[in-house]
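Apart from one protein chain that is not included, each protein chain of the complex appears where it belongs.
== subunit A ==
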Amino acid sequence: MKTHNLVSRLELANITKQYPGCLANDRISITLMPGEIHALLGENGAGKSTLVKTIYGVVSPDKGDIIWNGREVNIKSPSIARDLGIGMVFQHFSLFETLTVSQNIELCLSKSQLNNIGDLAQRIIQLSEEYGLNVDPSRYVHSLSIGERQRVEIMRCLVQSVKLLILDEPTSVLTPQEVAGLFNVLRTLSKEGCSILFISHKLHEVTEVCHKATILRGGKVVDTCVPSEETPATIAKMMVGDLADQDAGYSKKEGTVEVFNVSDLSLPSKQPFGTALKNINFDLKAGEILGIAGVAGNGQDELMAIISGEDERNVKNALTLGKLKIGHLHAGERRQLGMAYVPEERLGRGAVPDMSLTENTLLTHSTGFVKNGLVQWQSIKEYTTELIGKYKVKCHGEFSEAQSLSGGNLQKFIMGREIGQHPKVLICAHPTWGVDVGAALAIHQALLELRDEGAAILLISEDIDELFLLADRMAAVCDGYLSPLVKTEETNIDQIGQWMAGTFINTAVQEAQA
């Protein structure tokens, strides 16, 4: 980091943004020096997204000044931000799948920029080598992995020679190896004087790569620190205020009897860019958590859908619950046999946005609440109030609409609803994705309690730390293949990371052919 340059790259002074019913940013001041990698931390709803959108010109602040290279600026739109040299990589990429890398990059360049660059493809190859990005300009985006697409987004910023790069949770979609690669790119950029604003939930990454960190809570700056002098636990404490220790580490258990089994499951994908499932075999025992790691889009959604029955294709003999073949039953019948699901999408799938929490309880939990086809609303109301209390769901009451809850609180509610049915098998996808630290802790404890009561839990997650924390056995998916299953204690992050990248596939194919 170059510190001899005394003019700051970006200075935010008293940025304030009021949304209806919520003060998203409350007099936030931050200074970024050239070449500084600065982490922006905070629970969900702390105001991080609003702040970076303000810098990128998507949101205009009600009050406050933005000073860019010593000059006060008014960033009215993203194109002004790009002209100043501010680039942003969003959590959800904005690439056209049917175009090539260089076409995608060309789309966001102005005419004069294009003229300056000359041969765009050549420039991409040159930058790619310079920063070790490994981006081929002639490839079509739909053929790229998530990590590669992210590098295209970063390349898009580099081509415009950014002075400030904003990354919104960049590592949530990457394998450990890809994360290491990304960090190398960030360090190179930093050495060249490019400042980086880095939003993340993963605290050990922040301590690893960031020079400074600003912690937001409730729209305000509550603390700043030098991450290398802190531990993830102390930073977590700053984020949530008074949190019980984060790295508690949970005891591992061994499952007892097999309750659920997937055997020889192969299934072509329904969608053109989906992933086919290839000869998947695993068993799930009572009283254990089986974690499946994998980068998004490697067959997890397809596996979830066929197990839950939302994918209505008949796979009669591939799925066994207890001693019963269930592959031909529809989703409702499988639920009645004791299966429950926590989907990745909370609002719109796990809960109906404009229905009350009471109604959303009935969505999947009807046993005992329906008599002769009639709904027993009074008892559901009472039960829902109980759930809200038990799982500390922050809301006005059982009458609150699902969409009025924050992501973390809604997830606690959904988790409580599914666990409350005492399922034999719980399938759980990305349970703490985008959830703040406090809610994540509550969700983890709920899952472990359910395991200790003897339920079998299948945990699909992209968060490898979470899997190591919770899972008793682990496997990884890659390109629709499932790796061997191992006890969590007998593996390590490197092996799982390699499996996520598909190193087990060749042997798996050979075995299948043998």
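By definition in this document, contacts are C-beta pairs under 8 Å (C-beta built on N, C-alpha and C of every residue); 3 or more make two chains touch, one makes a residue touch a chain; residues count from 1.
In this section, contacts and distances are computed from a predicted model.
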item: Name per UniProt, for the chain absent here [options: "ABC transporter permease", "GerA spore germination protein", "Sulfate adenylyltransferase subunit 2" or "Nucleotidyltransferase family protein"]; value: "ABC transporter permease"
item: Which of A:322, A:353 or A:454 contacts the chain that the document leaves out; value: A:353
item: Contact residue for the chain not shown (choose from A:362, A:410, A:440 or A:496); value: A:362
item: Candidate in contact with the missing chain, chosen from A:192, A:264, A:333 or A:494; value: A:333
item: Where the missing chain touches subunit A, by residue; value: 19-21, 308-310, 330-335, 341, 343, 345, 348-355, 359, 362-364, 366, 370, 373-375, 401, 404
